[in-house]
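Below you'll find the structure, written out as structure tokens, and then a few comments.
Taken from a larger complex, these chains appear in their original positions, while the remainder are omitted.
As written, the chain order gives the labels A and B, with residue 1 at the start of each chain.
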Amino acid sequence: MSINVKVEFSGGMELLFDNVRHHTIEQPAKSSDNQPTTLKDLIFYIRDNMMTEKKELFVDKDTVRPGILVLINNVDWELCDEIDYQLEDNDEIVFISTLHGG
Amino acid sequence: PFPSEDRLSNAEIRRFGRQLILPDVGMGGQLKLRNTSMLVVGAGGLGSPICLYLGGAGVGRIGIIDHDEVDVSNLHRQVIHDESRVGINKAHSAAESIRSSNAMDIIPKYDIVLDATDNVATRYLLNDACVIAGKPLVSGSALRMDGQLTTYNYNGGPCYRCLHPTPPPAETVTNCSDGGVLGVIPGIIGCIQALQAIKISIGLAAQEPPSLLIFSGAQPTMFRTMKLRPRKKDCVVCGENPSITQLIDYVQFCGRGATDKEAPLHVL
């Protein structure tokens, strides 16, 4: 069984992905060790399958790099278990790079 | 603080008539605006419309801080400056530049601070200064076709450090000189910052949950509002046991200069 997650890159993050903002990503509902797929799995999937270079501009250690906010269904991921959030079918995940210009 | 008035003059009543009849404003709201002082940090693409509309709304005192020079390359987004002023230092119309050594002399004198700056170091500086001084910080930013807006340190919501405990790597920070910006993008964000400060002044924003407004000017759905975390108990500046109780060296903290220009006129 698999689930589909809508992923959006915003605030300049999309430049790391050929300037494409909206992606639908299929993920197994369970990871290889039979645990529910988490946001961490998704982040690693993106890093390993959708990026060829500059991976450090997305991932730093085991999470997104500083300066990226993650939103799960329009809510700050800090309110939803962050990296351990268990993905559900049709979830909308936004990775947004904080802007500083003025 | 500046002299507080307990009634509007007849000239003010005439001038602000169309605001006064609004149920959300009224005499009470207009008097609050009259008695509120606001500090606008940055007089560029964001700061210009902020100053125009805060002034037009009848805010009693507006301070403007900037240290950039008007350059022909950013004229298109700095509509407050006309072309004849190219090369005139914007600080002419500003009190002085802001840095760790003077921020705590300036910030406490205002009720609401608006961050219209263009770099990470000053954003951390303003955040910490506003937390220490207990002032809400209406923060806007713009780059390319995108913008963002959040009110920090207000009403149980987070501060900038709650959201961003660690500064971004310098190589991920793009400024308007390098990345470009469409002039009307900071125009839109600056106007919304002005509105947000007005709402705080008259009490309209007090019930609003902390949120991030994301503006994507090139997309069909341009605006989205995202729900943000509350203040974090373990935040180093606004948490329960803060380790930062006075301003630090923000250039060092961020590992880069305080401005998006290569040769900043002032360093923090």
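Basically, a contact is a pair of C-beta atoms (placed from the backbone, for glycine too) under 8 Å apart; a residue touches a chain by one contact, two chains touch by 3 or more.
Fair warning: this is a prediction, and the values are worked out from it, not measured in the lab.
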> Only one of each chain type is drawn here, so how many copies of each does the whole complex have?
Replying inline: A x2, B x2
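Just so we're on the same page, only the chains that are shown with their structure count from here on.
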> Just curious, how far off is chain B from chain A if you go by their C-alpha centres, in Å?
Replying inline: 29
> Can you list the residues on chain A that touch chain B in the complex?
Replying inline: 10-12, 21, 56-57, 60, 65-67, 69, 71, 74-76, 78-79, 94, 96-102
> Once bound in the complex, which stretches of chain B touch chain A?
Replying inline: 42, 44-47, 115-120, 123, 140-144, 146-148, 163-169, 171-176, 179, 181, 186, 212, 214, 216, 219, 224-229, 260
